[in-house]
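Omission of a single protein chain aside, the complex is shown with its protein chains in their original locations.
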Amino acid sequence: MSKSRMEAFSDGVIAIIITIMVLEMKAPHGADWEALQPVIPELLSYVLSFVFVGIYWNNHHHLLQAVRRVSGGVLWANLHLLFWLSLTPFVTNWMGENCTAALPVALYGAVLLCAGIAYYILAHVLIAQHGADSQLAAALGRDIKGKASVAFYMAAIPLAFVATWLAYGLYVLVAIMWLVPDRRIEKVLANRGE
Amino acid sequence: MSKSRMEAFSDGVIAIIITIMVLEMKAPHGADWEALQPVIPELLSYVLSFVFVGIYWNNHHHLLQAVRRVSGGVLWANLHLLFWLSLTPFVTNWMGENCTAALPVALYGAVLLCAGIAYYILAHVLIAQHGADSQLAAALGRDIKGKASVAFYMAAIPLAFVATWLAYGLYVLVAIMWLVPDRRIEKVLANRGE
Amino acid sequence: MSKSRMEAFSDGVIAIIITIMVLEMKAPHGADWEALQPVIPELLSYVLSFVFVGIYWNNHHHLLQAVRRVSGGVLWANLHLLFWLSLTPFVTNWMGENCTAALPVALYGAVLLCAGIAYYILAHVLIAQHGADSQLAAALGRDIKGKASVAFYMAAIPLAFVATWLAYGLYVLVAIMWLVPDRRIEKVLANRGE
Partner (left out) sequence: MSKSRMEAFSDGVIAIIITIMVLEMKAPHGADWEALQPVIPELLSYVLSFVFVGIYWNNHHHLLQAVRRVSGGVLWANLHLLFWLSLTPFVTNWMGENCTAALPVALYGAVLLCAGIAYYILAHVLIAQHGADSQLAAALGRDIKGKASVAFYMAAIPLAFVATWLAYGLYVLVAIMWLVPDRRIEKVLANRGE
């Protein structure tokens, strides 16, 4: 089976997820700075989610570059990842409206955690299919960032009930960890591509 | 006529359908567990519809892999399928808000039934074009799952008025039937591809 | 310039237009037949618009098949068509909620008329670029259906103020005219393709 339609479908779903979140930022009724203030936490949670969904798209893009063929199981592992990502707008919106409450902040982390686990499953279904000595397995490596993200989300969920800023801090930390360029992975891909 | 644009358009429409359903899950006004409770039936009906739309996308993907060319009639048979799928968000939302009422549960089944029939029509328009001895006809086979799904939906509609959980049971049964991997179809495709 | 990205972008926009219209069909608050009744005119206007947007997608698909290259002018002529199509959800919704009032029914026709004119402009910009003796010009022919549609929309706008059913009749007539297969065009394309 060709991977191109799975890529196109994933691009479509992720493009919609990353864009519809902005629909929840309703235009304020007034037209002055005061009316704009309640939008600020919504905007910040939108920025955070935009970065997270962007990270998943980037990683998905990298992961599938080294993929040769997809099976029915891969299609479902991919849909499973897209399902958790599709809950992002809901939790983003809830957290944006209740930015100081523990439960929305914890639930946000829980959805990110499930998406992280779903990505891990997808990567390992693909490696099982391509073999442990494939270019794909080499490119993914030990996936330290992926495992660290899952650990940080796991820590953030209970910490949100202690103090929300601890959970926020961990979310921002994960985002920064992925935004910093990782030349090692690109190098492996470049070397193997030769 | 090339099939690539029909695939791209279908991917776009299905990606939007599967994603916009989440927009109907409005963020609760409170920030505690109690406020989250009314969202649970909405979430469950979203999961069910996500799986159904995912099944259609998977099947559509499989079906079109063996397609060589498309005619104007195929484009309309495809749009007909997309029309019924596009009603999924509406019935999902209505059922999610009225999960114990017979009519929304029955209407949900009716839309799934029409989508099932539309898929059957699309498959047979394609087979008529490619010939009964084509790879496409072989890959589809007797399409027992497709016919069983239509029969289950037909049974679920009146059963919803007897007891809604009977209809829900049948919907979940159909979903599980498709989620269980079907090695037979992939084998036929693999064999013929040699 | 390659035409593939213009096709992909148009597919995306048309897929979104055809799908978001269903978002305006809000789930009724009750759960019985009575609660479902106000949805019926909205559903019918959705069906009509789904068919119209489907026709445009089909025609766009056919038109671009014979296109070799696109210029900056073609990109804008295409965006101009997409603009009028993007107003379809707005007028569909307004007509669905006010199905017996003259103005919404007339405005619906006006948007269809503008989309028809925009399609005509796009086709002629493409023909100007490819030459009057190109496969594209032959495939489009005298475009009797396109011209008849524009004439019917022009008639429907004032007729909506006489009696709305006259305008509805014309809209349905145009839709049927396009749905009936037109073997002549496919033949020209097939002949020229040899």
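A, B and C label the chains in the order they appear, each numbered from 1.
We take it that contacts are C-beta pairs under 8 Å (C-beta built on N, C-alpha and C of every residue); 3 or more make two chains touch, one makes a residue touch a chain.
Only a predicted model underlies this, so the values are computations on that prediction, with no experimental measurement involved.
The hidden chain makes contact, of the residues C:A101, C:I144 or C:V172, with C:A101.
In the complete complex, the residue from A:I20, A:V67 or A:A101 that touches the missing chain is A:I20. One chain is missing from the display, and on chain A it is touched by residues 7-8, 11-12, 14-16, 18-20, 22-23, 25, 27-28, 30-33, 36, 47, 50, 54, 57-58, 61, 65, 179, 181-182, 186. Residue-level contact of chain C with the missing chain is found at 1-2, 5-6, 8-9, 12-13, 15-17, 20, 23-24, 71-73, 75-76, 79, 82-83, 86-87, 89-90, 93-94, 97-98, 101, 103-104, 107.
Everything below uses one rule, namely that only the chains that are shown with their structure count from here on.
Between chain A and chain B, the superposing rotation on Cα atoms measures out at 90°, rounded to the nearest 5.
In this assembly, the C-alpha centroid of chain A lies 37 Å from the C-alpha centroid of chain C.
Note: centroid distance chain B to chain C, computed from Cα atoms, is 26 Å. In chain A, the residues that touch at least two other chains are 12.
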